[in-house]
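Only a single protein chain was left out; the remaining protein chains are all shown in position.
The letters A and B name the chains in turn, as written, and every chain counts its residues from 1.
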Amino acid sequence: MARLGLLASVIAAGFSLISPALAQSTVTIPAILELSGAGAVSGTNFRDGMLMAIEEINAKGGILGRKINNQLLDTQSDAGISRAQVQKVLDNDPHVILGPVFSGSVLVSMLLTQQAQIPQIVGGEAAAITQKGHPSIFRTSFGQQFSMPKIANYIRDGIKAKTVAVLWVNNDFGKGGRDNFNKEMAARNIKVVADVSTESGQADFSADVVKIKSANADAIFVYTNEEESARFLREAKKQGIRAPLIGETTLLGQKVIELAGEAANGVRGHVGLTVDAPIPAVKEFADRFKRRFNYVCDHNGIKGYTAVYFIKHVTEKVGKFDSKAFAAAAHGITISPQQEPNILMEASWDKNGDIDRDSFLGEVVNGQQKIVEILPKLGK
Amino acid sequence: MNRFGAIALGAAAIVAIVAPFFLRRYGIYLISMWAVLTIAAIGLNLTLGYAGQVSLAQGAFVGIGAYTVALLTQAGWPYPVAFVCAGALCFAIGWLLGYPALRVQHHYLAFVTLAFTTLVFLVLRNEEWLTNGIYGINGIDRPVLFGWSTGSALDFYFFCLGMLAFLSATTWWMLRSPWGRAFLALRENPIRALSLGLDTRRYTLMAFAIGSSLGGMAGALYAPLVQFIEPNSFALGLSFNLLLMVIVGGSGFFFGPFVGALVAVLLPEWTRFTEGYYLLIYAALVMVMMAFCPSGLLGLVGRVSKAMTRRAPSPPLLRVEGTDP
Partner (left out) sequence: MESFIQLLVSGLATGAIYALIAVGFSLLWQTSHTINFAQGEFVMLPAFFILAVMNAGAPFWLAALIGIVLSVIVLGLLFKVVIVDPMLKYGVLPLVISTIALSLFLKEAAKDFYSSQAQPFPTLVPATDLAVFGAVVSTQSLAVLAVAITTVVALHLLLHKTRLGRSMQATAQNPTLAKILGIQVERMVLYTFLLNAVLVAIASILITPIYLAKFTNGEVLGMAAFLAAIIGGFNQVRGAILGGLILGVLDNLSAVYLSSQYRGAFPLLILIAVILLRPHGLLGRAEERTV
């Protein structure tokens, strides 16, 4: 009887795995994202930015007359499940795939999309992603190999620091950033006097602040996720850290300011994607997002949003739904807001799929992020 | 095994062999994952269902096995050798861990194994020189065995299925051997077994070590299946999952792990239409199941049909009312 149960289950499973046929009047753009587990915050932000873009595009008639059919799949922040989802999606011959965000899941999915020659637009920032020779991988945010030199230059020229302390979160995001950062520091002869790793989800930073304080560096580079940044800033203020705190969007963003309160004042850093950029299109996007979803989106939301418009623009340029032609057209393309207003800022994509775009140096003053300087594209 | 059971088993085997031809790559990947997880669950069932020890370490052993195979094959060692190494290494570690750990009471063992799993995770993550740390190991090739390339989804599935058949047959044979019978007797009545001169601890330790070894072998298959491994996949989450599989399928039943793993792999699929609430539903279903049939699905089936499927008596931790001994 148990064996019959086994048999019945397998048959039922078979039925559940055979996918329905797709209508010709839609185009399938599935998204494989971290909707639960450790990456839930990043994945859900990316998803919401993406959903808003899809709603807007579908309201205007879709891409080349076909509405976007968006399939949403959860990787549960696990590589094995990511791979399963990518496999599932590839079985249905999608046009383009969006996501994942976590670098580990991205790498495992790349193995499959490369074989299938389907373009993939990811949210991961690890340098390795665009260095593997995948012919159709793209991203809508800076790789760490591009953002770290900018920060390093700022530390050398703007702060004029000779020694630096690094605080980083021990996941693929934080470690990748820290590795790239240390490399840039070495290239500029700036000594890393403290290298402090923290855990994802950590709440008590007193020990880490003590270590950093006793290292007495000229500047402190903080590379953790938003919530941990907020907790760290509070502890740093409490223990009276004087050296400048430098970071990226995950240190200067609206969300961190909201959670850290006064402790965020004085923090400086490089922001690639931020809802606080002094660009009207970005501000309008941020307002629309807030009204639609009731929270302030982080940089992952912008990644998701611009990714969909990137797909729309390139597909329309090619004129048909051809995955190979998509990749060819997308390499080397530059999209400006005149052509596509919802790309928000002019951006170019190189032959590896990396993005080149203006970015900003910011500082938190009186609870607001102020842009101090605009850093132009590297390729101009 | 009675005739009814034999027919059912035969039918299931036929389905297992024929099903992949009706499935696409995603479906084949899922059933390959089922086969791999069943092997790990069989190992845990030995420890938990038969020896009555609550172990939360099985996830770590799967991880050790996976990393062993990944590192060795990427260093050029042939896959069969790496596979055996994974099993042997996990057996050794299981023995070393079990030796002091099995002296404590059941609930303490859960915490010791919980601590062990987290420690293994920390080592896998921090020792970058060995394991590539948090970045994981990517691009693990599927093995070529005696000229047969298992690269395609279908081929690799049959490889996994073959290993599952082989390992479960071995386990079955082991349980029917004199050693195995002493082992079952021990669980049925430990005091009596002791009075007959059996060394309880030795048997329990052996079961734990063999169970760990099976976990390692499951890991050895996991690595080429997913082709990417990272420390996060082998942390407490996997141990909890395997525990749930064994319990839901029926702890102490030989085929419990098969059913449990099937539920664990398919349930997310069936509840996926609920768009993101499926983990919630999965958890709720497990709780309901525990309230109504804590001896698992096979226990429920056994009670309902009264068919005499060959099973081990309930472990001391599960006292189900109203069942035959």
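Following the convention adopted for this analysis, contacts are C-beta pairs under 8 Å (C-beta built on N, C-alpha and C of every residue); 3 or more make two chains touch, one makes a residue touch a chain.
This one's a predicted model, so the numbers in the text were calculated from it and none came from an experiment.
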Neighbours of the unshown chain, displayed set only, are A, B
Out of A:Ala40, A:Val192 or A:Ile279, only one touches the absent chain, namely A:Ala40
Considering the complete complex, of A:Lys238, A:Arg292 or A:Lys324, the missing chain is touched by A:Lys238
By the document's definition of touch, the residue of A:Glu184, A:Asp208, A:Glu248 or A:Asp276 touching the omitted chain is A:Asp208
Per the whole complex, from B:Leu122, B:Val144, B:Leu196 or B:Val304 the residue touching the absent chain is B:Leu122
Touching the hidden chain, out of B:Arg103, B:Arg176 or B:Arg201, is B:Arg103
Absent-chain interface residues of subunit A come out as 36, 38, 40-41, 44, 170, 196-199, 201-204, 206-208, 210-211, 213-214, 226-227, 230-231, 238-240, 255, 258-259, 295
It is residues of subunit B that touch the chain not shown, namely 54, 100-101, 103-108, 110-112, 114-116, 118-119, 122, 125-126, 191, 240, 243-244, 247, 251, 276-277, 279-280, 282-284, 286-287, 290-291, 294, 315, 317-321
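Throughout what follows, only the chains that are shown with their structure count from here on.
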Rounded to the nearest Å, the gap separating the Cα centres of subunit A and subunit B is 36
As the complex stands, subunit A meets subunit B at residues 1-7, 9-14, 16-19, 35-36, 38, 72, 74, 76-80, 83-84, 87-88, 90-91, 103-104, 107-108, 111, 126, 128, 170-172, 175-176
Listed in rising order, the residues of subunit B that touch subunit A in the complex are 4-5, 7-9, 11-12, 15-16, 19, 22-27, 29-31, 33, 125, 133-136, 138-139, 222, 225-230, 232-233, 237, 255, 258-259, 262-263, 266, 269-270, 275-276, 279, 297-298, 301-302, 304-305, 307, 309
